[in-house]
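Yeah, one chain of the complex is gone here, protein chain that is, but the others are all in their spots.
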């Protein structure tokens, strides 16, 4: 089962700056071979369900190991059985309607 | 790693009523032995990381099998290494502050 | 336009314990006359759109005033034009399916 997800990891107890931890998660996701795209409030992720969720677990493990005692993350995740769809196709589909 | 999560499963392509599918997810989660609490915009879930996420995958599989061609879910999920904390403790902690 | 929402306010830069700030938001929401229900990962809110979102803004103002330099919140929010629906009806609709 393919999934397109959008992850936002929020470490607590380490002050206001969390970009170092977010960067570590980016590395975890790309080392897992997943297709990702960073944006201003999270990261798009595309891949097989088990690969995506194993990498998300690894993100929490890594951010805890960096010193964050608490993490509160949010995830949007979508699956479909009617047809395959990539992150790029999702964006293009909206942009085509905008161009009309 | 223990996790407290909050899941909201939104099936698309089956009309406006989704309570049958949400009920099916409730069954999946409780059959997985997880502690859950249904509310008006999702379900609190508490358990070991792998158990929680295996059950969430099963929710998507079951809702697709019920006929939904597309699902867009959202999840909040929190872990902490400083101490254990249950769903009940989280609520009680806020209610104690409210009582003062 | 009526809205049913689910709010989770996460203050950053004040340590791992955030229950005092969450309790302050509960007070803001109930002083605004909104129907609310606290759960382990957020708060259900029901009311008119403008009232709900004015109270959410007030939550951010109050939590900043309590000393949190940064807040990262998440919100689910649903509207419908086919019929009215309350938080209680949403929960009951799922529970009826579970009882079968």
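The first chain written gets the first letter, and so on, giving A, B and C; residue counts start at 1 in each chain.
Everything that follows uses one rule, which is that a contact is a pair of C-beta atoms (placed from the backbone, for glycine too) under 8 Å apart; a residue touches a chain by one contact, two chains touch by 3 or more.
These numbers come from a predicted model, not from an experiment.
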Residue numbers in subunit B that touch the chain omitted from display: 8, 10, 12-13, 15-16, 18, 69-70, 72, 74
Hidden partner interface residues of subunit C, rising order: 1, 13, 49, 53, 57, 60-61, 64, 69-82
Positions on subunit A where the hidden chain makes contact: 4-6, 8, 16, 19-20, 22-23, 26-27, 37-42, 44, 46, 74, 76, 78, 80, 82, 87-88, 90-91, 93-98
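Note that in this section only the chains that are shown with their structure count from here on.
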Rotational angle, Cα trace of subunit B fitted to subunit C, multiple of 5°: 180
Equivalent interface positions on subunit A and subunit C, same or different at half: same
Mean-CA-position distance for subunit B and subunit A (Å): 19
Centroid distance [mean C-alpha coordinates] between subunit C and subunit A, Å: 25
Subunit B: positions in contact with at least two other chains: 74, 76, 78, 80, 82
